[in-house]
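Right after this comes chain A.
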Amino acid sequence: MTVQRIETAVTRPADADLDLLLMTRHFELTLLRLFESGLIGGTTHTCLGQEHVPVALRPLIDDADHVFSNHRGHGHYLARFGDPHSLLAEIMGREGAVCHGIGGSQHLRRDRFLSTGVQGQNVPVAAGAALALKRREPGQLALVHIGDGSWGEGAIYEALNMASLWRLPLVLVVENNGIAQSTPTAEHLAGSITGRAHAFGIDHISVRGTDVTAIRKRLRQPMMRVRTHPRPLVIEFETIRLGPHSKGDDTRDAAVLRALKEQDWYARYERAYPEQFAAADRRQRDLAERCAREVTARPLVRRNEGENPR
Partner candidate 1 sequence: MVRSQRERVSENLNRALHAMLEKDPRVWMIGEDVSDPYGGAFKITKGLSGRFPDQVVSTPISEAGIVGLAGGLALSGERPIVEIMFGDFVALAFDPILNLLSKSVGMYGRRVPMRTVVRCPVGGNRGYGPTHSQSPQKHLIGIPHLNLYELSPFHDCSALFGRMLAAGEPAVLFENKILYTERMYADSTVDDLFSYDFPASSDGCARVFLGSPDAADVVVIAPGGLTGRVLDAARRLFLEHEIVCLILVPVQLYPFDASSLPPAIAGAGRIVVVEEGTAGGGWGAEVAACLYPRLWGRLRAPIRLVTSADRVIPAARHLEDEVLVQADTVYDAVLEVAGA
Partner candidate 2 sequence: MHEITVPKLNSNDSGYLLTAWHYSDGDVVPASAPVVEIETSKTAEELSSEVGGVLQRGLTEMQECRPGEVIGRLFPDEQQRQRFLIGRSEEPAADLAGVVITEPARSLIDRYRISQDAIRTLSTRVIRAVDVQRLIDEADVGGSRIQHLGKSQLAVAAVVAESHHTIPAAYAVVKVVVDAALAALRGYADRQKIAARLPELLIRRLAGLVETYPMFFASAREDGTAVLAGQVRVGVTIDIGRGLYLPVIGADAVTSLATVTAAMAGLRAKALREEFTAADLTGATIGLSLPAGDVLLAQPLIMPGTSCMLALGATHPEVIPDGHGQPVVRQVALLGLAYDHRLINGRAAARFLGGLKAALESADLSDEEAAS
């Protein structure tokens, strides 16, 4: 794993982008604290280190586009809705939960956002949504997030095959964080994701770094092309996973984790734009703390037969 890559210049972020990045970061950190203190049970998967992916993509998708998320999807949700309360309430099973406490961390649905907990399953689903969009709402697209580990699932290939054959407006965002739960990418993935996309005649874009403004600039054209000339597109983000797969299950060396931290957008933006960063960081830290206090105080969601009948 290459970890010594240093970015020298990082574009000044828009305040909104910085706020969104930090909202996600502090949400995830707060979540881990709540777990540690026993206020949250069950499981969750944080996106620490990968927050910039949905933030960079945010202005490139509109409300009529479908976003399909995966198990590591809090950042995707927050980037789309900017609403940490409904998400935290969902994870804590408290009133105001976006899915009434049934879906939890991995199964979220709101408007045209949907996440599921089974690896790779969402790619055929996104292909189906893309097929419907192509027929009913030309110009819209379906975007689906998967990780590097999801490439072990056969359903992905069935979906890529159909998406390419039928020229569907499908954007496959691969967040390659170099590790699938505990297995490094090199040990679970033969060949390359580029090669696999090309095998289906699908364009592949490789994205490195965490400069949201630069990434967005680079992706604007290809994303627009998916809308105007429908064809699937694979965008592979080379990212890092700073946190554990779930909670407290990280078996990586401390040295490796320290090196990864050097690549974290958090440190970079902080070094490059300290004043802007400090203000935003304070705002979002406070927001996360307030959110946690407020949601924790809410009553538990009540069972609702009408919403989960039988």
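The rule is simple: a contact is a pair of C-beta atoms (placed from the backbone, for glycine too) under 8 Å apart; a residue touches a chain by one contact, two chains touch by 3 or more; residues count from 1.
Selection rule, in plain terms: all candidates are chains of the complex that A comes from, given by their letters.
No experiment lies behind these values; they were computed from the predicted model shown.
Asker: Looking at this complex, which candidate touches chain A: 1 or 2?
Answerer: Spelled out: of the options 1 or 2, chain A touches 1.
Asker: Going by the contact rule at the top, pick out the chain A residues touching candidate 1 in the complex.
Answerer: Residues of chain A touching candidate 1: 66, 97-103, 107-109, 114, 116-118, 121, 123-133, 135-136, 142, 154-155, 158-159, 161-162, 165-166, 304, 306-310.
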